[in-house]
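Quick one: the structure is below, questions incoming.
Every protein chain but one is kept in place in this view of the complex.
Up next, chain A:
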């Protein structure tokens, strides 16, 4: 049987995942000393881990070239989902929020507002659910700049501690939803390799709860 292939988001989630895997007792030596390799064995040769950017994790899982993926809910919300989202891993916690210049009444007035965001779909869905017409501008980095420069009335972004907002005179207007890392599974893989995948998901769930 070929190893289960897991797409793992590079960076912070990678470290938390390695810690979780080690708690379960999987050998992560190759993953920790990866060099330039992109496909790495974990837990002997039981699994193969593929390191990828968050959005690509979803793409690989959707197409079934990876069986499982570990990715933030933020990316899932932005990219849509045609896969199974079986486990909230509990790390990588933050939230989506609508934020704007301190002390302004965002919902007041009748003119259509302009929103800057790295997550245009999340922003669009949020305002659609409110039945509000807004203009959305996609920004690639440091979204906080947009209201400061007068490009937008507010931003939709990931907020962890809120200190970046504070330092730039912005505040949370409304929390949109909580975000954390998720274990996602390709639909066909879950049907074809149910036992192995359920076993892994259960181990991860128990390790997360500290029951191992």
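Structural remarks
By definition in this document, a contact is a pair of C-beta atoms (placed from the backbone, for glycine too) under 8 Å apart; a residue touches a chain by one contact, two chains touch by 3 or more; residues count from 1.
Operating definition for what follows: contacts and distances are computed from a predicted model.
Per UniProt, the protein behind the absent chain is "ATP phosphoribosyltransferase regulatory subunit"; the candidates were "Tripartite tricarboxylate transporter TctB family protein", "ATP phosphoribosyltransferase regulatory subunit", "Exporter of polyketide antibiotics-like protein" or "ATP-binding cassette domain-containing protein". From the options A:19, A:38 or A:65, the residue with contact to the unseen chain in the full assembly is A:65. Here the missing chain is touched by one residue of A:38, A:112 or A:188, and it is A:188.
Residues of chain A that touch the chain left out of view are 59, 62-65, 80-81, 83-88, 182, 185-192, 194.
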